[in-house]
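Take a look at the structure below.
Removed from the display is one protein chain of the complex; every other protein chain stays in position.
Chain IDs A, B and C follow the sequence of writing; residue 1 opens each chain.
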């Protein structure tokens, strides 16, 4: 039975770690708030007292909130970089900047530790159901060793290539497509509403008969019914991702005017105190500007 | 067997008229270029010598290129308005401005002729396969009489309400969502390409595993393979539709910044002589600007 | 003493006609609301009973609200086109679309009547003070004959060339630069306000020390003090001009994303019932979106 370290038991990390345990891996889990690790003991998870202890397993998975958290856990004192044995693997599931991914790749590589970036698509309920889409990139041998882990946590694993940053770029581009859909629905809904057509009617046509996409359906419903609380994914986190998209685009020299538009609209919502509702509320900006 | 007039046998109109004939309607078809009407005689279609003759049937369908053509055929000399008998119905399948729809509604209503707007979603191949999605709006009794016709030409008919303009607004908003998807894919593809990921790989993830939409798939393939010739739908026509979207938005007082972005990008492509390739080339603007 | 017809005695037309009379021209003025013409009698202006009577003078100036008004007065029944003697000149001061300018050019030319487009920069107070900037284009001989008139109404006359539309394009591009300045100040003010700097302080720096422009100063003051009533130029008219800019850009195949942004912002303000305040309120959109 393979032992695997796991750092970060938030809304996403906890169900993922549990799925790994259920799949037969011996998970050694660390979380800053220890209770969230202890809650997994009943599934056979061992609670680690430090990041170091989780990394000592030789393969450690991280699932953290943002760049700052990942930087601290990996590069900080007592962090993964110093704790992983030689040839130990770090598999990063977090949505982070391409810049940080590049830094981690360099640091780990210099330490003889392969780095695998493997962000996931899906909300907490998908994580719990083992229904995530997992996108991974990293050196081939490390990828081979990580595969069983990654296959255990999602319904699909797509391996992109040897450069970890590829996976981070794909994750950011993917989140961008969802945000773009929200902006699109927002403007389209506003237009048809002014002509007496309800968002629900329009959604039935545009998705029910044309796009036929579950993503359109789920988000379209949320927007049509304006059910932004409780938030599945907070608008302030959507803004964080929009910033990461624009940062990656800036570094890669890709003008992305639609991403800029999305960022500005999300920023405006945050400026109006709406950072804690669901990011699908991005679609309300068009309605507000139309005086609806 | 119901007799029905049909005016406009272009790429869309011809297969639609043929499907009506195949469904058992006695079609009286007029086209400016008579040969396209004669080509349908083998399916039992009668060739009309004038718009007037088609309208004399008491229910006439029009499927024309743009506002100008519809204006001329309906409001011009020898046009439908003067030729339809009282209580005769005009069913307009064309993608036209909401402003013209309002004018037609008023003119027909004053003449005691119910007007039904019923634009369709789908390309010529979908029209031939009877696979169109048909969106209709107009006075209830006229709608009732038109239903068998509209059900015969598509796979799905959605009736919106009593105001014909509703259907035109939905058609424009629908085309906008497709254009928005193209802009989205364009920017996302450019971002991932700069990170060494091919559009095909990204499409497999973002649509294969997330959106799961046939519309994303079809257009995504065209863009990923840059197969813009021959054009399924010309970029210059996409620009025409973008203008109609913005005109409807302007009248309805709905700021649509994404629609403006799409318009400007399509306009730039036309300015570079790309009006005759497929409008999916809208997705190449981001690549060009990124220096790809 | 040269006789000259004048049609359109609105806020701009009335002071201009008066200045012509004061400069010694024998003005024959027509206005739909006759009282506004009669008010000029004391300056020696003769009141015309019809457009025809004004046009009969052989050279007629028009100063009207929009395309519709110009179309009606020139191309409508009893209009200038039919009333001007052969080789009679029509000098159009109105801000109109480049498309209508082209139509007027063609119609007048076919009738043997030279057409001069000569829009003006300046508000009613500048018109009254003879302080307008006049931009003209048209056939050289007609321009020669029109010059004394145009020099009498402004502080500067700039002649562009033989194509009347040139002057209309310049007028629209000029109004665009002013709107762009308002958008610019709006965003800059919002940024500095959030850092504790007042718009007035910023204006003192950016214009007082850098741009040193009276246009920046005047508009900057209005925005800094938020004095949008009474309106010097209504926001709804600014929106009308933004539409003309975008229409000209569309026809000429010039993507103008900043003009689109301005249009969308003005449209949003109109959607919120702000059409009647001064168009400088365009600069408030950024503040509103920032939650200020």
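Everything that follows uses one rule, which is that contacts are C-beta pairs under 8 Å (C-beta built on N, C-alpha and C of every residue); 3 or more make two chains touch, one makes a residue touch a chain.
Not measured: the values here are computed from a predicted model.
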Where the missing chain makes contact, among the chains that are shown: A, B, C
Listed residues C:93, C:172 or C:223, member touching the removed chain: C:172
Residue touching the undisplayed chain, where the options are A:64, A:91, A:261 or A:281: A:261
Touch criterion as defined above, residue of C:100, C:190 or C:222 at the omitted chain: C:190
On chain C, residues whose C-beta touches the chain left out of the figure: 98, 121, 133, 135, 156, 158, 160-161, 163, 165-166, 169-170, 172-174, 176-178, 180-181, 183-185, 187-188, 190-192, 194-197, 201-202, 204-206, 209-216, 245, 248-249, 252-259, 261, 286, 289-291
Touch residues of chain A, complete complex, unshown partner: 243, 249-250, 253-257, 260-261, 263-265, 267-268, 270-271
Residues in chain B touching the chain absent from view: 257, 264, 268, 271-273, 289-291
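Convention: only the chains that are shown with their structure count from here on.
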Chain contact topology (line, ring, star, complete or other): complete
Whole-Å gap separating chain B and chain C, where each centre is the average of the chain's CA atoms: 38
Inter-chain centre distance, chain A versus chain C - centres from mean C-alpha coordinates, in Å: 53
Of all residues in chain B, the ones touching two or more other chains: 249, 253-257, 261
